[in-house]
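Encoded as structure tokens, here's the structure I'll be asking about.
The complex appears here without one of its protein chains, the remainder shown in place.
Chain lettering (A and B) follows the sequence in which the chains are written, and residue indices restart at 1 in each chain.
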Amino acid sequence: MATIAETPTPPAPKRRRSRRETRNDGGSAVSTYGLLAPMLIVLGILFLAPLYYIFLFSVGLKRFSPTDALASLNGELNAFSTELWTKLISVDVTVLIPGLNFDVPVLVVGIVFVVLLITAVTAGRIPEYGSWIVGVAFVLLLAPFLTFPAGNNLLRLVEFSSEGQYMRLFFKSVSMAMTSSVVAVLIAIPVAYFLAFCVGKSKYTWLLIVIAPFLTSYLLRVFAWKVILGDQGLINSGLTTIGLIDEPLTFLIYSQFTVIIVLTYAWVPFICLPIFLSFETIDRRLLEAAMDLGATRMQAFRKISLPIIAPGIVAAFLFVFIPSIGEYITPTLVGGTQGTMYGQSLANQFVGGAFNWQFGSVMSLFLLGIVLLLTFTTSRFLRAGGGGL
Amino acid sequence: MDGHIVLEGVTKAFGENVVVNNVDLSIGEGEFFSMLGPSGCGKTTTLRMIAGFEVPTEGTIILTGTDVTHVPPAKRNVNMVFQAYALFPHMTVQENVEFGLRIKRVKRDEVRARTAEAIESVQLEGFEARKPAQLSGGQQQRVALARALVNRPAALLLDEPLGALDMKLRKEMQHELKAIQVRTGTTFVYVTHDQEEALTMSDRIAVINDGIVEQCAGPREIYEHPSTAFVAGFIGTSNIVNLRVDRSVDGNAVMDVSEGNRIVAKSDTKAGETLRVTVRPEKIHLSAGGLGDDASMVGGRISDVVYLGSMTQIMVDLATGDSLTVHRLNDEATTTEAKVGDTVTLHWAAANSFVIKGVSTIAESGGDSALDAPDNHNGRQET
Partner (left out) sequence: MARDSSTFVVISPWGKRLLAAFFVIFLVVLYLPTVLLIIFSFNNGTVAAFPLEGLTTKYYGLAFQSEEIRKALSASFWVGLGAAFFATLIALMASYPLARRNVRGKALISALMLVPLVVPTVVLGVALLILFQRGPGQIGLGLMRIMLAHIVIAIPFAVLILLPRIASIDRRLEEAAYDLGASGLQTFRFVMLPLIVPSIVSAFLISFVFSIDEVVIASFLSSEQVTYPVYLYSGLKFPEKTQTLIPVATIMIVISFALAFGAEAIRRYGDRRLVGK
């Protein structure tokens, strides 16, 4: 690795005193960057370059058709234009709160979200009420997207709808991803809590048993749910056999409900890990001290455990939310027409029926932008130690 | 300068932070040389520059006559015993000790013989097949020693090698280290912040403060003739007195405190100037006696008595409002018991008052107690 000591430096007095040469064991700058080079090259060519290309496509600087004539025939952009971006983004959004119903420009919705997100990340520094403000901001961020299964359709506390079909699909995907993330976290917390505090020495073995399914084929786990939820699946055939139903319950398969169930199932084992680890960092003596000082168990949890595990919970949430929001496989296999997601529509622009690479690029970059914004702000939140919850 | 290891004007800065400042040292062959100083004073950094892990910002390091300032550690014939041993955890004792020889492609027979010899010299026979994690702290220490010694280095650099051991083991290992040093005749450069350790083991000691060598001398010299306030304060307990010379008698500078009370130090300084003088607590005697002009003599009241086992530490408030620390051995000769409130006269020979460098404030000197002459007497002179 390091190339020190391969060639002894001849004893050369003071002349060779450069800024870099302050340690003798650190190896030269050449070897440092030499070691980093393969990674930088691979990421440059296979990660940054593709993103650059997709950007060129999204603004019409490149197109799929080989000639200009063919491009205009296929309805592709031939020169720089933000037309496709406008098509995706500047659509009005209808906000449906039960009883109310009003139109808002998408820009306003975006600004509100960014403000809420920044508040949630930074408000922890405000003394006294900081943690309340953070909590409220988080609830306001999550609540509109929480959904409840109701037959084949889903109920939302607040629904974002839009005449732009892609934006509508995007909001729907966010809702589905959000719901499965929240449910997954809610399931993982007690599991992790149990493993961290109630299981003795064998807890790491049990943790492995919990996580292991995550390492098996994702496709097969999705497929297995088809066997469980399908019209002739475990549940329907079971219920029919005992005579509870005559017709199979159709909402079990090929619906938003199915997609949410499967996404939750697929990610719960994985997020048990970060939550478990954050529980592990709690020094039990702190809790003992708190109870010794007269706190109840709930108070001890709220005042001591919660601030410590908050970053772990947020991280766990993101671990589910980020991959789910661009999901493509799950809705294709179990979502049917009801459970379509943004990722499918995106892929469709490239390999499916729609076949519009330029618009597909716009959709990709939009999704990427949202995900990066989310990652960036929350990583600040995580680094700030949970925003002082 | 000639010597086994020579540092000439060595300075090391990490960014703006100067950690070692223009250090000149010359270490002789076969010498047990200690670097002593408080935490963060730059001892480890100096040692690491000798080992080759850090390159000096300025200055030259000469090893057995060759300039090695820019030679990487692997090519220097010195070996280091690290602060926390740094034994290779995945290798056995045997493999750890052999490591250096195998890297140098020494012949198998010789490797075996020298390894066995090194393991024997640190009395670890029978532990060859163990992993470091299966050894006690003291045993790990010995492995680290053997691993370095087996290479027959021109000098062994030890960075607080006993820091992690408990008191008793520490004492044992001090003896053993010294014995090994004498037996092998290896030059030891020994870093410690434990003054007692440095005093008992070393041939010479460099007392370092804030990257500067305050004094470099033998243990006795360092202890009895500290040349700066820092050294006086850092080594043992010391009283520091500001002495304004009132008159000069027979090469002694005398300050008259009051009728019959005076403080005397050997110095040619003319009347009117101010000296800083240290005196060790055990050099101060409690009984009265008709002593001449070549001894200091001041009266005071005992303000505190602390029994310390083999001796008693007595704090005496002087009439001037300051206090001195006195150590008195608890042997048969001591019959009278010192009690708080007793009035006593302190005296000590002029030869035991040492003039130290630096006339700056006393507060930073770190002495346990300091006698500052009263302001109303002659007035304070600051330079």
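The working rule: a residue touches a chain if its C-beta (ideal position, glycine included) is under 8 Å from a C-beta of that chain, and two chains touch if they have at least 3 such contacts.
Quick caveat: nothing in here was measured; it's all calculated off a predicted structure.
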Could you tell me which of A:Thr119, A:Ser278 or A:Ser364 touches the chain that is not displayed?
A:Ser364
Answer key for A:Ile322, A:Ala354 or A:Leu382 versus the chain not shown reads A:Ile322
One chain is left out of this view; which of A:Val42, A:Leu73 or A:Leu107 touches it in the full complex?
A:Val42
Identified contact with the non-displayed chain, of A:Ala79, A:Ile242, A:Leu293 or A:Val351:
A:Val351
Mind listing the chain B residues that contact the chain we can't see here?
51-53, 72-75, 78-80, 82-84, 86-90, 92, 99-100, 103-104, 130-134, 147-148, 151
Would you write out the residues of chain A that touch the absent chain, in ascending order?
1-6, 24-27, 31-33, 35-36, 38-40, 42-43, 46-51, 53-54, 57, 62, 64, 187, 190-191, 193-198, 200-201, 208-213, 215-228, 230-234, 237-238, 265, 268-269, 280-284, 287-288, 291, 297, 300, 322-323, 325-326, 328-329, 332-333, 343, 346-347, 349-351, 357, 360-361, 364-365, 367-368, 371-372, 375
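Throughout what follows, only the chains that are shown with their structure count from here on.
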Which whole number of Å gives the spacing of the CA centres of chain A and chain B?
60
